[in-house]
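Every protein chain except one is present and positioned as in the full complex.
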Amino acid sequence: MSAPGTLAFSGRLLRRQLVLALRRPVDIGNPLLFFAMVVVLFPLGLGPVPAALASFAPGILWIIALLANLLTADNLFRGDFEDGSLEQLLLSPQPLYISVLAYVLAQWLVTGLLLALVSPLFAVMLGLAGAAIPVLIASLLLGTAVLSLVGGIGAALTVGLNRGGMLIALLILPFYMPVLIFGSAAVQAVVSGMPAAPHLAILGAMLCLALALAPLAIGAALRISVDA
Amino acid sequence: MYFDSLHAALAMEGHGPFVWAAYAITAVVLLTLLLSPVLRSRRLRRDLAGEIRRRETAAGEGRHASGT
């Protein structure tokens, strides 16, 4: 049997990851539930005044999406590291860059994409202006992809450690900050009647940079973690 | 010297506490930064020396025991 081509291989890897995720729908639902619960915390903490909530809504929604993404980052490689299939992947002749992208893409499809799709519901609950909702979705689609890629670096660095959970947050939250700045600024810009396209363009540029460099760092970090 | 007296230099026209606090904290942090490797390497060298001495005496006893 001949080895599959690179694209076919990563396609299979992507399908495998998605099938694994779909077998445990609770794991897919958890970040969304987390999103919903933290949204409730803000009116409870800040008071239910609609005007105040609406003015904070872009920042609130973006911070929660970021935290939800952070919570799922830790699981990106853990299962495959523990059952040894990650080691097999590193030994295989397939380019690690593409395989790693398949992992991250699968994770983004079940977290970032879903978060972006359900965000309008919570945006309406927080009283965000209707005109800002498409931009919120667009910024989350672009931004969570960057977050997943950067989170993958932290996940790959800490996958061999038992107490990865808190550490990964300390490592990658600083790298999340530029995404948060431009993501929430895009939504804020629409609310205050300015064009959001420049912010979205910068998020897109960040995504291109992360796509180019993050898989390299993830690959190097995975090799270190598996060797250790 | 810009200030007329030591008292004026300490007060710095009301800004003294801030300036002196900033310099004091910096001095403390920098001294800790420089002293901690000195103290830690001194302790490490003492521990290593003790370990070597213990091993030597153990080896000496071992030779003695095998000789008898």
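List of remarks:
Order of writing sets the chain letters: A and B. Residues in each chain are counted from 1.
Rule of thumb we're sticking to: contacts are C-beta pairs under 8 Å (C-beta built on N, C-alpha and C of every residue); 3 or more make two chains touch, one makes a residue touch a chain.
Note that in this section contacts and distances are computed from a predicted model.
Among the names given as "tRNA 2-thiouridine synthesizing protein C", "Heme exporter protein C", "Molybdopterin-dependent oxidoreductase" or "Chemotaxis protein CheC, inhibitor of MCP methylation", UniProt records the absent chain under the name "Heme exporter protein C".
Considering the entire complex, the omitted chain makes contact with A, B. Residue A:I181 is the one among A:L46, A:V124 or A:I181 that touches the chain missing from this view. In the full complex, the hidden chain is touched by chain A at residues 153, 157-158, 160-161, 163, 167, 170-171, 173-175, 177-178, 181-182, 185, 206, 209, 213, 217, 220-221, 224-225, 227-228. Considering the complete assembly, chain B touches the hidden chain via residues 1-3, 9, 12-16, 18-19, 21-23, 25-26, 29-30, 32-34, 37-38, 40-41, 44-45, 48-49, 52.
By definition in this document, only the chains that are shown with their structure count from here on.
Chain A and chain B have centres, each the mean of its CA atoms, that are 45 Å apart.
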